[in-house]
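Every protein chain but one is kept in place in this view of the complex.
Chain IDs A and B follow the sequence of writing; residue 1 opens each chain.
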Amino acid sequence: MYLLIIAILIPFIATALIPLIHNRIGSLHIGWLVLLVPTALFIIFALQIPAISVGEVLNQTANWIPSLGINFTVYLDGLSLILALLITGMGSLVVLYSIYYLSPSDSFPHFYAYLLLFMGAMLGVVLSDNLLVLYVFWELTSISSFLLIAFWYHRKNSRYGAQKSLLITVFGGLGMLAGFMMLHSMTGTFSIREIIAVIGQYTDHALFYPAMFLVLLGAFTKSAQFPFHIWLPDAMEAPTPVSAYLHSATMVKAGLYLVARFTPIFAGNASWFWTITIVGLITLFWGAFCAVRQTDLKALLAYSTISQLGLIMSLLGLGSAAMYFGDGEQGALYGLAIFAALFHLVNHSTFKGALFMAVGIIDHQVGTRDIRRLGGLMAFLPITFTFAVIGSFSMAGLPFFNGFLSKEMFFTATVNAAGLPAFGVSAWGVLIPVIAWIASVFTFVYCMILVFRTFFGSSQLKKLDKQPVEPSIGMLISPAILCILIIGLFFAPNLLGDYLLRPALNGVIPGISGAAPQISAWHGFNTELFMTLGIVIVGTLLFLTFRSWFKIYRLQPADWTFTVLYNSFLKDLKRVANWITTHYMTGHLPAYFAYIFIFFIATAGGALLITGALSVDLMADSPISIYEGMLVAVMAVAAVSILFAKSRLTAILLNGVLGFSIAIFFVLFRAPDLALTQLVIETVTTTLFLLCFNFLPEWKKEDSPKRTKIRNALIAIGGGVTVTLIGLTVNSGELFESISGYFEDSYELAGGENIVNAILGDFRAFDTMLESLVLFIAGLGVYTLIRLKVGKGSGKDEHQ
Amino acid sequence: MNINDVILKTVSKAVVLIILTFGIYLFFSGHNEPGGGFIGGLVIASAFVLMFLSYDSETVSGALPIDFKKLSALGVLLAMISGIAPMFFGGAFLSQSFGYFDLPIFGKTELATVTVFEGGIALTVVGVVVNIILSISEDE
C-alpha cells in the first residue's frame, strides 16, 4: 500500500538503529549491514520499472496536516524513478566502496548514519509531490551534506567547507521556500501536480516571475551553478565516497531535478529559457576553464562536476523551448534537449562516480592527490588506470563510452537552438554552440591532464609517502561496475532510453515522449561529429602546449574571485552583527526588561492610538457593590505600598494580601474552583518565599540614580496605562461571538456538571497535560538547581 | 522540646488527616462540583507540606516512604497514558469517554476515563509541590 512512503522512511529508521546496533555486531563491519538498505531499496525501485516504462505513475498519500493542505504525498513517475534508482544504486556502490575506504580510526556509526540520513532525505526530495514536504527534505539533504563534509571535523578546511556549503545551499533553499509560498498564494495548493494543472491561468500573475526566479535560486545554489559554484570545490574536504555520492551523483542533481520538475509549471517563456541556458553555459565554460588549472585531483573533479552540471542545466534551458511550441514537430525537436539532459545526468553519475572512486584509490594507496607529485602510476596501479581512462574518455566525449552519445546529443541541441525561431534567439543564437564547443575543448584538456599527468611520465616514488600498490579487491568492485555501465550504455543505450529516459521525458514535458528518438552512435558526417573531431584536435594541441598558454590564468587577480567575496562578506557580517549585539546586549537584566516593556507600550499602545480603536463604554458594566469597591481599594493600596516597603517581609505579606483578595474576588465572581486553587497556591507561594529568604539577604533600598528611577516609573506607568486602555477598549464592544456557549453542554459532551473541570479534563485536556509537564519540568529544575552543585573550579574548565 | 512544637505536632496530626480527606473529596467531586485534579492535588500536597514543617523530614520520610520526584514523573506518565490509550480504540489523543454503571454499593454511578487523567494531574501536582518545598528546606 504505502510502499513508497515506507521506502523513504527505511533509511531514516536505519539511521536511528545504527547507534543501537553498532556495538553489538562484534567484528563485523557495520557497512555490510548498511549496504542492505540501499540495495533493498534499489531492488524495490527497479521492480517499478515495467509499470513506469509504459507510462503509469504511482501515487500514495498519507495525511499529515490536512487542514493546512500539507500531505505526505509521494509521486513516482519516470523522472522520479531515474533519480531514485541513481540514489539507491550509487548509494549501494558507495557504501560498498566506503567499507574499504574508511580507516579504522574513523567513526563508522556517524558516517553511515549521516549517509543514510542523506539517502532518505534525497529520496524524499525526488518523490514528494507536496512542496513543503519537498522543502523539508531539501534542507535535510543540505544538513546531511554539512555533516558529511565536516566528517573529519578536526580539520579546519573541513569545517570551512561544510559551513560554506550549508550557508549557500540553505540560503538558496530559503529563497526556494519563498517561491513555493508564492506558488501557493497564486494557486491555493501545495501539490506540484495540481499546480501544473492550473498554472496556465496564472502566467500573468504578478507573483509568477518572482516565484520562478526564487525557485531557480534554490536550484542554482544546490546544483552549484555560477556564481554559487564556489561551495562545491570546498566540499571536497569530505571523504571521497561522500564526494562521489553527494557532490557528483545525487545531491547536486537535486537542482537539476527541481528545474526539470518545474518545467511544466514555468517553462515556455523567454525568462526561463534564457536564465537557465545562460547560467548553464557560463557554468559549463567557467567550470571547465577552472578545472584545467587545478593541481589537486579532487579539486579538478569538483570543477569538472560544476562544468558538467552546467551542461545539463543549459540543456534543460534549451529544451524548455519545447513547452513553447507544444506538441508539434518543433516541440519534438527541442524536447530532444531534455532527453539529452536526462541521458547525460545518468552518464555523468556513472563516469564521475568511477573517476571519484579511482582518485579515492590513488589518495588511499599513494597518500596524495597532488598532480605535481604524481606521475607514472600506470605501472603500479594498472586497474585503477583503466578506470581512470574509461571515466575520463567518457567525460571527454570520446567514442565507445556513454559520454560520447550524450555529448553528441548536447551538440545537436545547441545547433538546433541556434536556429530557434523564438525568444529573440536569432542574432545571438550562434554563440550557444560556440560556447559549448570551447567549453568542451577545455573539458577534453582536463580529462587528458587527469589521465596523463597521473599515470604517465616519470614516477616520483621518492616524493610519495607510500609505495603504490593496487588496493584490495573490495575497493575495486564499485568502480568496475560503473566502468562496465559506461561501456555497456554505449553499446545498448536504448535499453536505458526506452525503459527510463522516455518515461522521464514524459514527466518533464507531458505528452512528448513519443517524439524522442532512438539513441545511436553513428549519424553520418554531420556538424556534431566535426565538432567532436575539432575538440580532439584542438584539445590535444592545447594539452601539449599547456605550458605556453598557462599564463592566461594569471590574468585573473587572486583577490577577484567569488570565494574572496564570500569570505569578506562573511567577515563583515560577523563584524556588524557583533557590533549590534554588543550595543544592545548589555548583560544587564533590567535593561532587557525595559526593552520588552517599551516595545510593548510602543506596539500595543501605538496600535491602539493609530487605528483609533480606543473606546470606553461603561454601559455594559455590572453594578458595583460597596464591599467590592472596598476590596478594590484595599488591593490598590496594598499594591502601591509594596513599592515603599522597607523590609521584604512586609512586601511578601502585602503580596499575600493581594493574593487572598483575588481569591475573594474569585468567590464574588462565581469562580469557586479558582478561589480554592488561589487560596492554596497563595499559601504555598508565601511559604516558598519565606523559605527562600533564609538564603537571601535582606533587600536594600534601591540605590539607582534618580534618572533611572524616573525612567522606570515612566515605563511602569506607560505599561499600566496601556494595559488599562486595552482592557477598557476590549470591554466596550464585542467583536466576535463568544464561543463559551459550547462548553455549557458539558454534561452531554463530557459527562461532567462542572464546566470548568470539563474544559480542563476533556475539551482542552491537551493544555492541561502540557501544563502538568511544565509543572514537572519546573520541579525537576528546582531539584537539579539545589542538588547538583558544581564546584567553582570545575565550572571554569568547561569554557576553555 | 519546645511547648509550641508539642502543640503544633498534636494539632497537625489531626489537621493533616482532615486536609487529606478534604483533598481526596475535592479530587473526586471535581467532575460535578468544584474541585478536580489540580485543587485536590494542591490540598493533598499542602497536607504533606504541613507534616514536613511540623516534624523533621527524616521522621516523615521514614513513615512515608514516597519518593516525590518519582511520584510526579508517575503522574505525568499516567496522564499521557490516559491520553494515548484512546488512540488504540480509534479515538483521538486525549479523547475521554464516560458511562453510567450500576455498582453494588454505590448504585448508579458514573465512571469516566477523565478520572485517570485527573489522577495523573493530581499526582504530578502533589509530587512537584512537595518536592520543591522539600528540596529547599533540606538545602544546607
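We adopt the following convention: contacts are C-beta pairs under 8 Å (C-beta built on N, C-alpha and C of every residue); 3 or more make two chains touch, one makes a residue touch a chain.
Definition applied: contacts and distances are computed from a predicted model.
Missing from the rendering is one chain, named in UniProt as "Na(+)/H(+) antiporter subunit C" (options: "Nitrous oxide reductase family maturation protein NosD", "ABC transporter permease", "Cytochrome c biogenesis protein CcsA" or "Na(+)/H(+) antiporter subunit C"). Interface note: of A:I196, A:I383 or A:I715, the residue touching the hidden chain in the full complex is A:I715. Note on the undisplayed chain: of the listed residues A:Y2, A:F491 or A:F593, the one touching it is A:F593. Between the chain not shown and the residues B:L26, B:L94 or B:V125, the one that touches is B:V125.
One chain of the complex is left out; on chain B, the residues touching it are 32-34, 38, 125, 128, 132, 135-136.
The chain not displayed touches chain A at residues 586-590, 593-594, 597, 616, 618, 620-624, 628-629, 632, 635-636, 639-640, 642-643, 648, 651-652, 655, 658-659, 662, 665-666, 668-674, 677-678, 681, 684-685, 688-689, 692, 695-697, 699-700, 702, 704, 712-713, 715-717, 719-721, 723-724, 727-728, 730-731, 738-740, 743-744, 746-747, 753-756, 759-760, 764, 767-768, 771, 774-775, 778-779, 781-782, 785-786, 795-796, 799.
Rule of thumb we're sticking to: only the chains that are shown with their structure count from here on.
The distance from the centre of chain A to the centre of chain B, each centre being the mean of the chain's C-alpha atoms, comes to 48 Å. By the touch criterion stated above, chain A contacts chain B in their complex at residues 672-673, 676-677, 680-681, 683-684, 687-688, 691-692, 695, 750-754, 756-758, 760-762, 765-766, 768-769, 772-773, 775-776, 778-780, 782-783, 786-787. Of all residues in chain B, only 26, 30-39, 42-43, 45-46, 49, 69, 72-73, 75-76, 79-80, 83, 93-94, 96, 98, 110, 112, 114, 117-118, 120-121, 124-125, 127-129, 131-133, 135-137, 139 touch chain A in the complex they form.
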